[in-house]
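As structure tokens, the structure follows; a few thoughts come after it.
Only one protein chain is missing; all other protein chains are in place.
Let's turn to chain A:
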Amino acid sequence: MVRLITHNLLACHVKGCNANNFPLEFRNVELEIREAEFNPDFVKGFLPKIEWKALVDTARQLGDTSLPEEQPEMLDDDFLKNLHHVLLEIHVEEGAMVCPNCKHEYPIASGIPNMLLAEHEIA
């Protein structure tokens, strides 16, 4: 599965690709929305570890514009619910993730991303 919680943690790992290798860019995606139980304490706890700009930009590319450019100071319920939805309810089922730097393509099939590299690409 690639939800945005996972996407926010992944980076390109092709040999020599060490800069500008995050976030990976989604291509030709098929999305599925699945409801997940809302746990505000989990969302609040994870918030400080999020690369915020990457998350907001990627959500917008996938058609979700509910998150503000900057993290708000007040963490109200509406904000946490939107963040929960973006992180945990949008599933990328098919498509690919492309490295912005080296353009390596990581395919996604049946909800599972393939992060394996060929022998010569491994660092």
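FYI, contacts are C-beta pairs under 8 Å (C-beta built on N, C-alpha and C of every residue); 3 or more make two chains touch, one makes a residue touch a chain; residues count from 1.
Operating definition for what follows: contacts and distances are computed from a predicted model.
> Can you work out the missing subunit's protein name as recorded in UniProt? Choose among "Small ribosomal subunit protein uS9m", "Signal peptidase subunit 3", "Methyltransferase type 11 domain-containing protein" or "SKP1 component dimerisation domain-containing protein".
For the chain missing from the view, the UniProt record says "Methyltransferase type 11 domain-containing protein".
> Just checking the interface: what residues of chain A touch the absent partner chain?
1-3, 5-6, 9-13, 22, 34, 36-37, 39, 41-47, 49, 51, 91, 110-117, 119, 122-123
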